[in-house]
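Below are the structure tokens for one structure; questions will follow.
With one protein chain withheld, the remaining protein chains of the complex are depicted in position.
Which chain is which? They are A and B, in the order written, and residues in each are numbered from 1.
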Amino acid sequence: MSNIPYILEERPDTGLNNSKLGVWIFLASEVMLFGGLFSAYVFLRIAAPEGDFGYWGSKLNVPMATFNTLLLITSSVTMVMSWASLKLEQFDKYKMYLGITILCGLAFLVVKYFEYTSKFDHGIYPSSSTFMGIYFTLTGLHVLHIIGGLLVLIFFWSKQSDKMWNEDKDLLANRIEITGLYWHFVDLVWIFLFPILYLL
Amino acid sequence: MSNDHHHEENFIQKYVFSVDHKIIGLQYGITSLLFLLFGFMLMMLMRYQIAYPETVIPYFGEWLFAGSGGVMLPENYNTLGAMHGTIMIFLGVVPLAVGAFGNYLVPLQIGAPDMAFPKLNAASYWSYFVGGVVMMASFFTPEGAARSGWTSYPPLSIFESGQTMWLLGMVFLITSSLLGSMNIIVTIVQLRAPGLTWFRLPFFIWAQLVTSFLLILAFPPLESAAILQLMDRLVGTSFFLPSGLVYAGSPVEAYGSGSPLLWQHLFWFLAHPEVYVLILPAIGIVGEIIANNTRKPLWGYKSLVYAIGFLGFMSFIVWAHHMFLTGMGQSMSAFFQLTTMIISIPSVVVLTAFFISLWGGSIRFNTPMLFALSFLPMFGIGGLTGLPLGVAASDIFLHDTYYVIGHFHYVVAPGTIFALFAGIYYWFPKVTGKRMSETLGKLHFWPSLLFMNGVFMPMFIQGLAGLSRRMYDGGQQYAHASDVLHWNEFMTISAFCLGAAQIPFIVNLIISLAGQKSDDRNPWKSTTIEWSAPSPPLPHVNFDSSVEVNHGPYEYSVPGQDEDYCPQTSP
Partner (left out) sequence: MAGNSKESIEHHIKIYINVFISLAVLTVVTVAVSYLEVSFIEAFFIAITVATIKGSLVLCYFMHLISERQAIIWLLVTTLVAFLILLFIPLISLTDQVGGW
């Protein structure tokens, strides 16, 4: 709706535009969503028999997860670089960086697929133990967030972005900034998931 | 000025998949009123069963409970109980208070053309709609609808049938609430009209803002809890199943080492703030109507704002007073008793400020005002009877008795729902440009007030006598309750009369919609901004002239002025 103010420009007294405030509020609710599961993880770990979580946790594949961590960190930096390229009016670089981000995200999913299937091959399922249950729940929800993010990124990598670039450069930069905030958040969740699930 | 910069919309775009906050607000309103009616009908079936247990339900019994020849079985009763709670709270009152009133009025009261994210707004409604459809569809599945109570306590909820659909429905409803409240916060922060500073916001807007923050921060943990419970039910994990559990005579085959207590924590972390989600918009509506009909400024406006802000914060650290019976230790229960007593203070501040607002006013006793006025004592009874439940010693006796039911129904039914009725009568002229009949309105109000108390007041008596709230036969098997059981029939008759008392309201809605349209934009002579828009407000833009705010929200009876009110938009 064109008559809604402050879609792109900042409202003087709050210093924010609508979408930026909106996405931060959304991320606050996401913090509480993952926060509920984190809280459940800690609660269950303390309630479980001594050493139960540690024993099952040692069955996870740390090298694969380390590689995945590096993939997500890379995707985060290329995401912010693609935004910076838009600000510098370098549209080709924007597409390249965004492409790398998408590839990293897809690679993350592939690694995750092999991780999951190797667990299933060894007869380990979410029902095998409480740790495995919370592991599959947390990483599964995280994977869903990655998939959602990838869909949005692919949309902005498609021909649609050329159209937006020609019509409204600021709008595209704003949308990429907002998408970036979400994508960094997904990275941030993984940064905490990685140690508590794999390393402890 | 009509749709200058909009292409012509066909019927479906305009009324079904609309992105106009007013249409979405009305969609929310109509859907949630229908759900309220449906939830009420479930309650009438339950009340019949309690008063006349194990008899054939007249007229509908053969059709509803065909398998048992028209007699309600215990599991049917449990289903009705669980779905009555779920429907009333998540599909009825919250969507009506936040979805309908919030959507319709927030942009109008702050002088904005629409919500900040119109498409997200539509997504919020349709997510709610899908959630409602899933909940309703669960009645028709072979498993039937959920029957583990609206609280869905495990381990029972892991084994009982029907729960999966309930959880899926909840995921949609939670998503809807999150999208809606996100939108309301951004709208209030970003789209206030020029000159509308924070302390010129009407009290209703403050109530919606606090409510939205509660929804944003408290609802997601329930979503994670719902995901965990879905995993327990579908994938075979044991997050909520302790080791060594025996169900129906045989050991449960699960890994164990989970904890039912975890669910209660995650659930009540939402569900206590949810109580304030139910009550805050109602308080906001009552504040608006009292200021308007006493022709006086709302007494202690700033204290009210601070009080509900404090209330919102405190509501995050009182939840375990629902869990005094979980074997909680002394320091935990001492902490939660203390916070529970503290949170009653802002509620008392609100009630006191409203009562003082009445002092010396020339009160207009029209229908919205009657509902708003009756809110005060009814909410007062609900709040005061809550105090014994916040103290562990008395809660251990009263827990899970009819006393609890009486307590929270006084808050929600004659409290919140009366306030919502008041809001419907009050803003109906803005929404349609027509007036509702005062005679029918009073015919709706007085019997409703009478029978509402007839239903809920005896519950305190039964509860103090120790009657458990979960008996499908109304407690006939318990000897210690036999002295208070005669109240059951009285309450059931009151409930049916209460249902009949809603007929004037429905008739009033229909007759008034067919009535004459008036050009008067401001029939109540109110100060807030929505009354300077045409009735109904213009599609997508709301106002026909630019809005500039120069006054506080409640400048009534300012000495030295010609009229007894000074609209916020007047120069």
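Quick note on the criterion: contacts are C-beta pairs under 8 Å (C-beta built on N, C-alpha and C of every residue); 3 or more make two chains touch, one makes a residue touch a chain.
Small disclaimer: the values here were computed from a predicted structure and weren't measured.
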### Selected from A:S19, A:S39 or A:T179 as touching the chain missing from the view
A:S39
### Query
Just one of B:L120, B:V235, B:L261 or B:V558 touches the chain that is missing; which is it?
B:L261
## Note on the structure
Which of B:Y28, B:W150, B:F204 or B:F269 touches the missing chain? It is B:F269
### Message
Using the document's definition of touch, tell me which of A:T69, A:S129, A:S161 or A:T179 contacts the absent chain.
### Response
A:T69
### Message
Looking at the full complex, which residue from A:I7, A:V80, A:I100 or A:L141 touches the chain that isn't shown here?
### Response
A:V80
### Task
Since one chain isn't shown, list which residues of chain B touch it in the complete complex.
189, 213, 217-218, 221, 261-262, 265-266, 269, 316-317, 320, 323, 326-332
### Task
Touching the hidden chain in the full complex, which residues of chain A are there? Just list them.
14-16, 20-21, 24-25, 28, 31-32, 35-36, 38-39, 42-43, 46-47, 54, 62, 66, 69-70, 73-74, 76-77, 79-81, 84, 87-88, 180-181, 184-185, 187-188, 191-192, 194-196, 198-200
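Going forward, only the chains that are shown with their structure count from here on.
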## Note on the structure
In their shared complex, chain B is touched by residues of chain A numbered 1-6, 11, 14, 16-18, 21-22, 25-26, 28-37, 39-40, 43-44, 47-49, 52, 125-130, 132-134, 136-137, 141
### Query
In their shared complex, at which residues does chain B touch chain A?
5, 19, 112-114, 116-118, 120, 178, 182-183, 185-186, 189-191, 216-225, 227-228, 231, 235-239, 254-259, 262, 265-266, 269, 540-541
